[in-house]
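Omission of a single protein chain aside, the complex is shown with its protein chains in their original locations.
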Amino acid sequence: MTSRLLWIVAALVIWAALPFFVPRNIADLLVFTGIYTIAGLGIGLLLGHCGIVNLAQATFYGLGAYSSAYCTVMLGLPSIAGFVVGAVISMALAYLIGRPILRLTGYFLALATLALGAIASALFFEWDWLTGGTLGIGGIPKLDLFGFVLDRPSRYYFFVWIVAFTCMAVAHNLVGSRTGLMLRSMRDSSTAAASLSVDLQALRTQVFVVCALFGSLAGSLFAHHASFVSTQSFTVDRSISFLLIPVIGGATSIPGIVAGALFVTFLPELLSKLGDIHQILFGLALVGVVVLLPDGLMGAYGRLQRRLAPRRSGHDH
Amino acid sequence: MTLSLVLQAVFAGVTNGIVYALVGMGLSAIFKGSRVINAMQGEFAVIGAMTTVLLLTKSGWPYPAAIAGGALAGALVGAFIEIAFVRYMAGKKASEDSFLLLTIGLALTLSASVLFFIGRDGHLLPPIGGEGVLIVLDAVIQFHALWLIAIGIGATLLLRAFFHRTTLGLSMMAASIDPDGAATTGINVARMRTFTFVLGGLLGALGGILVTPLIAVDYTLGLNLTLKGFAAAVLGGLTNPLGAAVGGVTLGLVESLAIIGISSSYKDVVAFTVLIVIMILMPQGILGRAGRRGG
Partner (left out) sequence: MSLSSIAKLAGVAALVGLSAFARPSGALAQTSGEPIKVGAIVSATGAGAGLGIPERNGLLLAEKDINAKGGIKGRPIKIIVEDDASNPDTALSKANDLIFGQKVVALLGPSLTASTVAVGGVTHANKIPQIAFTGIGPAVERERKCLAHVLPPQRLNAQALLEYAKNIKATKIGVLHDAGYGNVVMAELRPLADKYGVKLVAVEKFEIGATDTTTQAAKVKAAQPDAVFIIATSATPFRNVKQVQITQPVVAAIGSSSYEYVNAMGSAADNITIPEFVVGEDPLPHQKAFVDLYKQTYNATPKNYEAAAWDAAHIIAQAIAKAGPDAGGEKLCEALRGPYSGVLANYDFSADDMTGIPLSSFVYSKLVGGKYTRTPFRVTQ
C-alpha cells in the first residue's frame, strides 16, 4: 500500500515539474494531451463500458468551443459563461438526440452518431453568422483566474490537467459504482441485464450525456488555448481521432485514455521530423499498435508488469 | 421545381447511389464474411482506380486490360490484408474495436501513401461509351453513367446469386454464421475469410474504376466513399449486399432530391436526418432480416 502511495506521489511530482523542464512546444503538446484526455474519457466510457461507438464527439467539442468563443468574443461575457453555456447546450442536445438514437444497437448506432456528427459539421459551416464559418472566430482571450492570466502553456497546463483529473475521478466513480456494474452487464449480455430490471435506456442516455459534457469541456478548454476556432477543427475526422484514443490506450482503463491521448498528440509530432512520409508512418503505427498490442497500450503495460513482478504469495494482481 | 429538374435529380441520385452501393456492397460482403467493419473500403476504390490509371497511362495497356488489372489489384490488396493482419488478430481473439482500429489505420496509411507516391493530382479515366450524353426533357445523363448503373445492378444480382447458389458463396456464408459448424463439414474457415476480403476488394476497386471517369480520383476520395458506403451498407442491414444496393440508391436519391426540394445549402443536414429517421423507423434495415440487429 505504501509503495503504491509513493508511486502516486512520484508521478504527481513529475507531473507538476514537467512543464518547467520541457521546451515550450512540448508543454503545448502536453496541454493538448490533457484536452484530448478529457474528450477521450467520454468516448472510453461509452466504448469500454457500454460497447457503443460514438462518432459524434467532435460535435460536442465544437459546441463547447464555439460557446466559449461566442460568449467571450461576441458577447463579452466572462469565460465561465462559455464553459457553462457549452456544457448545457451539449448535455441538452445529447439528451434530446440520445433518447431516440440510443434505442439502436451496434453499427446502426455508430452510423447514427456519424450522421449526427456530419449534420453538426455541415451546420457549423453553413451558419457562419454564428460560427464564422471557415474564417472562424479569433481573439478568444486566455483564461484569467482571479487576475492570474494563463497565457503560457506552462500555466494553462495545470488548469487543463486539474480539470482532466476531476473528469477522471468522475469517470472512475461511475465505472466503480453500481451504475458501472449495470453498464457492463448491459454490454456483455443485455438480455440478462434486462431480466434484472435494469433500465438500459436511461443508463445509456446518462453515459451519453456525460460523454457530451466531457466533449464540451474539452472544446471550451481548446478555444482558450488556441485563441481561435474554425470549422475545420470539428469535422468527422476529429471524431475519428477521438475514437482512436480509448481504442489505442485500452478502453476500459482510465490511465489507458491518457496513454491513448499521448499517442495521438505526440506521435504525429515526433514522426513529422521524418519528412512528408510521416502521415504514412502514423497510419502504420496505428496498425502496429492494434496488431501487436491487442489490449491497447495499457493492456501491454499490464502484461509487462505481470511478467516483471516477482511471484509473491498473498498478493493479488 | 420543374419536371426536368426532378428528372435530373433522379439521374444524379441513382448514379451516385450505385457508386455508394458498390462501396457498400463490398463493406457488407466483408462484414458478412468476417464481422469486420472495413473502414478502408473507400481506399479499395482508390487503389483500383489508380492502378487502372497507371496501367493505362504509364504502361500503355489497353483499357479493358487496365480495368482488369485495377480490379485484380483491389482483390490482391484485400487478400493481403486478411492474410497479414486479420488472420493473426482473429487468432488472438481480438475485439471488434481492434479490427476497426486496424482498418482505420490502414485507411490513413493508404491515403497518405497515394499522396506521397502518386502526388496530389486528380486523375480521370476514359468514359465507357465515350463522352456522349443522353438528354431527356432537358435532363442530362452521360452514357458512362448509364453503363455504371447497369454494371452496378448486374454486380448486385451476381453477388446475390453467388452467395445463395454457388458452393463457394454458401460456404462463405456458413463460415461466418457458424465457423465451428462449418469447419466440421470440411469448410476451410480461414480461406473463406480470405475470399471474403478478396470479394470486398474487388467490389471496392470496381466501384472506384467506374466512378473515376465521372469524377477524378485523388488521395482524398477514399474517406468520402467509405462514409457513404458505410451508410449504404448499414441502411441495407449490413449483411445483405442487396440491401446495400437499395441503401445506396436511397441515400443518393435523398441527397439529390433534398437539393432541389429544399436547398443545396442544407443537403447534408436533410440527407443525414432522413438517414437517422429511416434507421429509427426500420431497425432491421431497409430490407430487414429477421434477427439482424446491426451487430
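So that you can tell them apart, the chains are marked A and B in the order they are listed, and the count of residues begins at 1 in each.
We adopt the following convention: a contact is a pair of C-beta atoms (placed from the backbone, for glycine too) under 8 Å apart; a residue touches a chain by one contact, two chains touch by 3 or more.
None of these values were measured; they are calculated from a predicted model.
Visitor: Give the residue, chosen from B:A175, B:L225 or B:I276, that touches the chain omitted from the document.
Guide: B:L225
Visitor: Please identify which residue in B:M40, B:A112, B:I187 or B:L202 touches the non-displayed chain.
Guide: Touches the omitted chain: B:A112.
Visitor: Footprint of the hidden chain on chain A, which residues?
Guide: On the side of chain A, residues 23-25, 28-29, 32, 122, 125-126, 128, 132-139, 151, 153, 226-228, 230-233, 268-269, 272, 276, 278-279 touch the unshown chain.
Visitor: On chain B, where is the contact patch with the chain that was removed from view?
Guide: Spelled out for chain B, the touching residues are 2, 4-5, 8-9, 11-13, 15-16, 19, 112, 115-116, 119-124, 131, 133, 135, 139-140, 142, 211, 214-216, 218, 220-221, 224-225, 228, 256, 259-260, 264-265, 267-268.
Keep this in mind: only the chains that are shown with their structure count from here on.
Visitor: So the centre of each chain is just the mean of its C-alpha atoms; given that, what is the distance between chain A and chain B in Å?
Guide: Centre-to-centre distance between chain A and chain B: 31 Å.
Visitor: Which of the residues in chain B come into contact with chain A in the complex?
Guide: Its residues touching chain A are 37, 85, 88-89, 92, 94-95, 97-98, 100-102, 104-113, 115-116, 223, 227, 230-231, 234, 238, 265-266, 268-269, 272-273, 275-276, 279-280, 283, 293-295.
Visitor: Could you pull out which chain A residues touch chain B in their complex?
Guide: Its residues touching chain B are 47, 53, 100-101, 103-112, 114-116, 118-119, 122-123, 126, 236-237, 240, 243-244, 247-248, 251, 276-277, 279-280, 282-287, 289-291, 294.
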